[in-house]
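In this view, the complex is presented without one of its protein chains, the others remaining in place.
Chain nomenclature is as follows: A and B, assigned in order of appearance, with residue numbering initiated at 1 for each chain independently.
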Amino acid sequence: MSKKTIVEFSRYPLSFGAIFLQIFLMVLMFMFAVFAFSSPTQALDSFEDTSLSGWAEDPFSHVGEGEFHHILTGPYGEEPSMAIFLNLTDPAHGYGVEKNPEGVSDWTAFKQIEVSLYMSNGTTAGVSIQLRGDSALNETWWESDIVGFGGGQDTLVFNITDFGGENRTLESVDSLSIRFQNADNGTVAYLTQVDMVLTPQGTKLAGVMMYGFVIFIFLSFILWEVGFSIREEQFRGTLESLYLSPANKFSNLISRVFAIFMWIAVIASIALVVVSNIAGGLPLNNIALAFLILFLTVSGILGMAFFIAGLTIRIKESAALLVNFLQFFFMIFCAAFFPFRALPSVVVDYVSRWIPVSYGVDAFRSVLIGFPKGYPELLPFEIEMVVVVLFGILSPLLGYLYYVHSEKKARIQGTLSEY
Amino acid sequence: MTMSDPIIAIENISKTFTSKERGKGRKRKKKVEALKDVSLEISDGEIFGLLGPNGAGKTTLIKCLTTLLLPTSGTAWINGFNLQKEENKVRASIGCMLMGERGLYWKLTGRENLDYFGALYYIPKNVRRERIDFLVDLLELSDFVDRTVETYSSGQKMILAFAKSLINDAPILFLDEPTVTMDVHAARNLRSIVRSLNEEGHTIIYTTHLMAEADELCDRVAIIDRGEIIALGPPSELKSSIPQESVVDVEGVIPESARNRILEIPGIRTAVVKDETNGKTMLGIICDNSRKVLPKIIDVLVEEDAIIEYINPQEVTLEDVFIAKTGRSLSIDTREIVTPKDAGK
Partner (left out) sequence: MTAKTVHKNLGLSEMSWRSSLGVTKTVLIARFKIVLRYKGAIVFDMILPVILAALPILLGVAIAGQAAAQNFKDATGTENYKLYMLIGASTFIVVTLMLWLVGYWIRREMETGTLESVYASPAKRVEVLSGVTLYALIRSLMAFAFAMVVGSLIFQVDLFQGELALALVFVVIGIIPLWGISFAFGALILKVKEADSLIQVMQWVVAFFMGIFFPITVFPPFLRFVALSFPPTWMTNGVRASLLDVAYFFGTWYFDLAVLLAFAAVLPLVGYTVFLKTESRIKKNEGVGQF
């Protein structure tokens, strides 16, 4: 790797930072948008609208060891107004065997949900638990019996099997909500945010977004730096002189790419740490395998960029437009910042599944977030790996061949320095 | 030709550029005097040549006169208007071709470019259309004028830029190196058009690095060096002003020692290396009488084992005038180049 190229980048911090910042700001905007869609504040607000307002003067005092708890706070870390503690109980192993449901791999073991609620003294309510089944299976809602709930801290236990029969396990549960009722059994309020705890959303969603972001930032940089820099050099007139120099023109391109990789790695790590702090920790599993997938995917993207570089020699000033377009194209159709299920299934079947990068994105984040239910989304993991490996090996070869071909053609036609 | 009243009067124009120099850890301001108190009158109806090496101040002077750059001090009168106070009228009085083939919209056709700039010169639409048709005929643009400029060759762009400078039919024309990328035929054509424009009464200010071109074309020339006018007058006058009678050009492999010994020959004034490529040297020797000293020069060269490829006693040219005045060759770049790297050392 050429030291010169690295130095060159540090001389132009803005151009380098620009691409990164753009994407980072975009992701940040999407995160804020997500907040607008699923803000827990509305759950709290609806409490305040009822006679149940004024709860929880000191909700933290009841957070004990061995309890899996979820504390409702405002979306941006405001003071909590109530706390909910959930314990998943495995009858075979006793209470609190698994302290951290994030690490649960076998959901079938859990037969009970224990709900601890804190309410200020003097308030009473009927509490029931609602479970929502797997949306993919078109399951409906199940609701438990209503249990009376007194003031202070109280714990309620519900059996999973009470809802949907003996075969019902937590694995088939997408979301859980708690319903509060008054004496006349009229609904007072729902807490719908509990699902963020039980399903691969919550920090896992942050994982999906951020790990997608990592691949996308590689993709973006490579497209601009490899695909587009050719065009820029054509414009500046340096391309022709580069060809005149005896140095291998391809090694010039490669050394540049390696310098970029180094920078992306540094910056992406910083971004991950920052977001991890905001989101309260990102899931992180099997890093070695994830790196392998990243490496192969990036190698495949590099091949695509060679192809585009070849194309930009021909299409000249439309190149910026093409790269711009491709950036958005991949952002959406490879579901870089969201799960594939956010896309209409027609789009997934007819577009996303035909782009190899999609499998890289899916496999990479599925590994890192620990294969929660529903991930990987496109194909079984083993088959996705086959696609990723083939992409990583074939794409650079084909891309390079096309690049050399179109370069040769340009030299025959003498259009190398034309713009 | 008769010298008539001035149409351009330059009064004590100075221009100082300040640039920041970045050293290690500290910044210094560096001042470069590009023009030093230049005064000059250009007569109505003459072709006036501005000569000088790169960085001498030619372009700075032209930019000041075309209102693109404000002089640090001094003023000028152009076509009866004051340079600083009546900018728009000064601009309407001049047509200029400054950046060569740049300065055109590459995504517009030649005709659209001419129409665009015509409008910027406040030429009414119908007049503009006629004028463009006239220029297309005059400069033989019809083959390419309706293609976008990006498809043009360098020479075609230059001719279009020249046409652009003529769009307003202004009384004064500034042409900065107009023939630089043209082929011989096109350049000759341009010069003849310049001459006929001059005969119609236009005043032309022409910069070139081709001495022969200036010699052939200009009524008067000014030679600028390091921001000052070091010679001014008709080419013939300038050439006769230098006391040397003749110049001898020698080309070949000439060792250093031979050059030194040539300088010792009585009757030799200077010997300047005009060009040096691939070990070959072009030596310009200025002497009192070439016929007298030529045998001695050859003697020295033979004794010093020089390889003589070409030897030519020449007429004095404007370049020789420059050499005589400055002791340097015109092709030497006198710009002061400061790069951050140098500043740090």
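By our rule, a contact is a pair of C-beta atoms (placed from the backbone, for glycine too) under 8 Å apart; a residue touches a chain by one contact, two chains touch by 3 or more.
Being a predicted model, the structure only gives us computed values, none of them experimental.
Listed residues A:Phe213, A:Phe337, A:Tyr359 or A:Tyr375: the one in touch with the omitted chain is A:Phe337.
Touch with the chain that is not drawn comes from one residue among B:Gly55, B:Gly110, B:Pro171 or B:Gly284, which is B:Pro171.
Think of the hidden chain as still there; on subunit A it touches residues 12, 14-15, 17-19, 21-22, 25-26, 28-30, 32-39, 41-42, 45, 75-76, 135, 192, 201, 205, 317-318, 321, 324-325, 328, 331-332, 337-339, 341-343.
Across the interface with the omitted chain, subunit B contributes residues 4-9, 11, 17-18, 44, 60, 63, 66-70, 77-82, 85, 88-89, 91-96, 98-99, 102-108, 112, 115-117, 119-125, 127-128, 131, 148, 164, 167-171, 201.
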